[in-house]
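Below is one structure, written out as structure tokens, with a few remarks after it.
For this depiction, one protein chain was excluded, whereas all remaining protein chains were kept in their positions.
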Amino acid sequence: MYTPVSSKAPFIWHGGDYNPEQWSSDVWQEDFRLMKKAGITAATVGVFSWVSLQPDEDTFTFEWLDEVIAGLHENGIKVVLATPTAAQPAWMSQKYPEVMRSDEYGIRKAHGRRVNYCPSSTVYRQFSAQIARKLAERYKDHPALILWHVSNEYGGTCMCETCAEHFREWLRARYGMLDELNARWWTRFWGHTYTDWSQIMPPLANGEVLTHGLNVDYMRFMTDTQLACFVNERDVLREITPDIPITTNMMGSYKPLNYRKWAKEVDVISWDSYPRPNQSVGEIAFAHDLNRGLKDGQPFLLLEQTPSSQNWQAVNALKRPGVLRRWSYLAVAHGADSVMYFQWRRGRGGCEKYHGAIIEHAGREDTRVFREVSQIGAELNRLGDAIVGARTPARIAVLLDWESWWALDEAVGPMRDKRYVPTVSKHYNALYNLHLPVDIVFPDSDFSQYDILIAPQYYMVKPGVAEKIEAMVASGGTFVTTHLSGMVDETDLACENGYPGPLQKVTGVWVEEIDALYEDQTNTIEMAHSEKSYTCGRLADIVRPQTAEVVATYGSDFYAGQPVVTRNVFGEGQAYYIGSDPEIAFLEYLYRSIADRYDLQPVLGVPQGVEVTLRQKENKGFLFILNHNDQQADVALPDGIYTDLLTGKQWSDTLTIDAGDVAIVTASD
Amino acid sequence: MYTPVSSKAPFIWHGGDYNPEQWSSDVWQEDFRLMKKAGITAATVGVFSWVSLQPDEDTFTFEWLDEVIAGLHENGIKVVLATPTAAQPAWMSQKYPEVMRSDEYGIRKAHGRRVNYCPSSTVYRQFSAQIARKLAERYKDHPALILWHVSNEYGGTCMCETCAEHFREWLRARYGMLDELNARWWTRFWGHTYTDWSQIMPPLANGEVLTHGLNVDYMRFMTDTQLACFVNERDVLREITPDIPITTNMMGSYKPLNYRKWAKEVDVISWDSYPRPNQSVGEIAFAHDLNRGLKDGQPFLLLEQTPSSQNWQAVNALKRPGVLRRWSYLAVAHGADSVMYFQWRRGRGGCEKYHGAIIEHAGREDTRVFREVSQIGAELNRLGDAIVGARTPARIAVLLDWESWWALDEAVGPMRDKRYVPTVSKHYNALYNLHLPVDIVFPDSDFSQYDILIAPQYYMVKPGVAEKIEAMVASGGTFVTTHLSGMVDETDLACENGYPGPLQKVTGVWVEEIDALYEDQTNTIEMAHSEKSYTCGRLADIVRPQTAEVVATYGSDFYAGQPVVTRNVFGEGQAYYIGSDPEIAFLEYLYRSIADRYDLQPVLGVPQGVEVTLRQKENKGFLFILNHNDQQADVALPDGIYTDLLTGKQWSDTLTIDAGDVAIVTASD
Partner (left out) sequence: MYTPVSSKAPFIWHGGDYNPEQWSSDVWQEDFRLMKKAGITAATVGVFSWVSLQPDEDTFTFEWLDEVIAGLHENGIKVVLATPTAAQPAWMSQKYPEVMRSDEYGIRKAHGRRVNYCPSSTVYRQFSAQIARKLAERYKDHPALILWHVSNEYGGTCMCETCAEHFREWLRARYGMLDELNARWWTRFWGHTYTDWSQIMPPLANGEVLTHGLNVDYMRFMTDTQLACFVNERDVLREITPDIPITTNMMGSYKPLNYRKWAKEVDVISWDSYPRPNQSVGEIAFAHDLNRGLKDGQPFLLLEQTPSSQNWQAVNALKRPGVLRRWSYLAVAHGADSVMYFQWRRGRGGCEKYHGAIIEHAGREDTRVFREVSQIGAELNRLGDAIVGARTPARIAVLLDWESWWALDEAVGPMRDKRYVPTVSKHYNALYNLHLPVDIVFPDSDFSQYDILIAPQYYMVKPGVAEKIEAMVASGGTFVTTHLSGMVDETDLACENGYPGPLQKVTGVWVEEIDALYEDQTNTIEMAHSEKSYTCGRLADIVRPQTAEVVATYGSDFYAGQPVVTRNVFGEGQAYYIGSDPEIAFLEYLYRSIADRYDLQPVLGVPQGVEVTLRQKENKGFLFILNHNDQQADVALPDGIYTDLLTGKQWSDTLTIDAGDVAIVTASD
């Protein structure tokens, strides 16, 4: 039941992006030698190779790619084969200008950059299906081929006339009648009623950007349209190679694309992890758990990370010694079945020539980065298939919803900066700090498997979801939600009976007013049944409990003494409402106390900064012990003898882990 | 002689914007019930209803509006009827694209938002006159109709080819000969001489934006052109309903439109007051006095204010309890004959769905906001017609001039940020802090009725104004002006004989140089005849007194000891020149001492933060006592018995006013 992504490669893949077309073939031989030395087992090729494979409309040049794939295969390296469709060739843009994207003013862009094609373009879709077919037919039986990597980092938006036309069709299908669209978009406001479908335009920057129903629908349309580009290629590949899994590399909490929808169309989730150099480990873990959640816990692939530094940040600090290794195992701990890098060899030109690579411009192997990568390669080789496909169990879920994010960011008021993802991440991080495993879930997820469901700023509640939450709570679960929740329906209309709309029943409150605090203002959360006090800020709901009890009250302002946190007993369970944005210490306090109700405990008791994460497979548990601190730590083990799969070392009672080190231990049989 | 705006509604109107077309008719009945409960006496309808009244070029649908107006009338609510022309229907933009506005690059915008019509468009003007005529003919005899509200918040600019053509005609009318235009715009600079009228373009962002005469003339043209749109509708309305007054809602110190010109065309000034949540009371009072000044002291209408919060600020804090009531009476104290809100009921969609409303999305009446509004309603009902039409006398005037503002902001040097309105407001606030009543005046006002005229940064002095000032001073008045005054003539040419140009005679100084100080730099104002010292900054004129005496000198820098404040005796009066930007304490000191010369005193002696403002009518005085502080205050009353019109309570000797409370007292007969 725990199957690897590819039966041809039943191990944690180690590799990365490889762009051999940028180099002469003598460099390829050196690459193969060095890849083997570094323990590379998989290489992603073909990304952006369109013009190299199809230099004009009628010519195809696969010979160089044949040679590269053969070379990789001969050296024991598996191939992740990309379709090259993320950047159309210049000849295509020149001959068929409609393949180029238009900007937010509806003005066609010039050729260049990447992901600069109109996703509604028939020409683009035909050409991309054609090149996918050519690739599939040519390499379908190649023993090295383990994964299709369709295009690259889909994203952005297009507002050309073709997209406008497709959008109108999409709207007709959604709303049927124009009257219905007018009603759902509330177009009587400012006299914006459409009297003909042809009057509807994308939200052009110099046109209608204030009809939020339109804006949110355009984001939905754009997600669907780009997804259709993926499906267009996928269907060709699947037809020809039904046994080769298909993915496309995602970008974490990337706003323009609703990846939860995409997840249903890919065989395996894969993503590119580029935290800022100074990002916290908890935030990185959040992103991995988000990706694991996209397919409901199925392991994912880490397709890209930098082996040393990024290049496009304002300041591109190096990963400190050991960080690459520890963050690689962090990914694996949270569900990754691969450790891959962008890029193998730094290109000499182009805008990513200073992005980190395993082989830098000096072309040397006597470097810190090469040694660190090689160590990971050796360790993954030792690990074999032990943890491939293992799952990461969790009883607590945090909800993230792309459509709430879109609608919230469009909302004008009560405060400009909504901070949706940072807020979700803050709640996640409170649990991370408590060493409690968490799943990221979505409105269409099965909530019944969790004890606790947390939905911060869950702004747009679509039909049926409140009922699912009620059922989960009624049967004993705990639901937590906050300010800015339950405010609009699925077409961004404010809830008729006030906030939190359909969540009023389960939370037992309604919100009379929402105050907004300036950056330098705070209030406090005064606990009703203790002396405890916490700061809060940004927004302050004036909460009217209906059936809920008051857990905490505001400490100041004209609503001092009025409820800020409430708890509603509902069936066998309970629902909390948090009316303001608390400091994380409050969330840690609250979530620890709720977890007690379900006797949820950390996997192991460890000091702050040491992480212990469990992956499980066929009743076998693998404990990932990551020491993020810069001092040694002692970790008390449960009874038994444990083996560190990275070193083969055996531990019992107490495992001592060096500063920055990693261990993957499992109970000895 | 003190007549109400409408003889049909001789009371302080209480009401606001009502958009029934967004709701079904069963909601209307609930609205009428709640309006009566809240003491609403006037509703503004029809704003943005164009497409609801004219769904296509040949169809008119007034039936719903008939029903709404009938319902309001039946419930005793008067109607402010808007022409819906602030947002043309989509069908119009689609069929006649020239009705859409062009941006600052001359590129036509897409349909959407609002105030997005070309003000020069013949099509727009024909359609807007037509709908105004239809409305007037249909409702001309309706007993509920008390005011025409033409369009909504005119503003912005258009730079399309039609506007360019009209601009050239406007220029021909102004300058006659192209040579004259070239001379007045100083086009020899950078070789910009026009050799044909057709070469003149609006100040397109990617074209000629550095010919300041052109820029200022384009602002004049745009004010005139939009005003012509107003007059176009007004004339139709006036023809059909000569007895119904006509207004359009203004926006206070809104730069693009010279409201002083507009004031001459409206029957009554009305405006929408949206201070930032953290704006000072003095700044709000300044805005009301500006509106009262536009028609030389005639009472104005407060047509919009939020009952709770705005939604388009970065942070939209709630009005604290009592603030709505106190700020409403603040408006009345400064000359408003109405207390109205935007909006009655929050729409469920659109970009203002989180703007404050009397009825929020929950649709409830058991809210703080509803209670506060209802209290105001009850009080205004009690007030009746007592203060309607009453005047607010003042002996001190502060000058504001839109054209100086425009020209100053265009000027490159001596400092980028000119802060024209904040500077005028600072001088106003010095007087406000001294509890001295002030009128805001304009270059074409009658100065002779004032003891003191203050003209800060009065940059562009047009022909005849200096002479009016000289006359006012010669007959005993005091004139005060500052740095950045008298620098250019009416076509933005620098004054030939130096600064302050035509104000040199009355001030008795010339300015040799202007120094500019960095944000963190200051100088001091050292009083010549005392030990007093004040800080100043931003700009520092090096002032050369001719006939003036030195009042204060700079304390530091290479011009230490040189004059910063001078006083020139001129005829029976005097003129002050302030060469730098002083702290407000200096202005308070200076204006207190000047006021002594005329024995000008506060209406009552009150502590800081308590405001007493007088409205007078037929020799009866109404004292508005506003306690802006958060503690109770005692106010010493003149001899006699005083009745608080809001409570009926009587006071003598000392009136005690609660924190945040308001009283309107008048001597008992």
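For clarity, chains are labelled A and B in written order, and residue numbers in each chain start from 1.
The rule is simple: a contact is a pair of C-beta atoms (placed from the backbone, for glycine too) under 8 Å apart; a residue touches a chain by one contact, two chains touch by 3 or more.
All of these numbers come straight from a predicted model, not from anything done at the bench.
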| item | value |
| --- | --- |
| Of B:Asn75, B:Gln94, B:Gln130 or B:Thr193, the one touching the omitted chain in the full complex | B:Thr193 |
| Touching residue (missing chain; options A:Arg33, A:Lys264, A:Arg364 or A:Lys532) | A:Arg364 |
| Residue in contact with the excluded chain [from A:Tyr354, A:Tyr518 or A:Phe558] | A:Tyr354 |
| Where the unshown chain meets chain B, residue by residue | 106, 184-196, 198-199, 201, 204, 206-213, 411-417, 491-499, 510-519, 542, 558 |
| Residue numbers in chain A that touch the chain omitted from display | 19, 21-22, 48-52, 55-56, 84, 87-91, 93-94, 103, 107, 109-114, 278, 308-318, 320-321, 346-355, 360-364, 367-369 |
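Just so we're on the same page, only the chains that are shown with their structure count from here on.
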| item | value |
| --- | --- |
| CA centroid of chain A to CA centroid of chain B, Å | 50 |
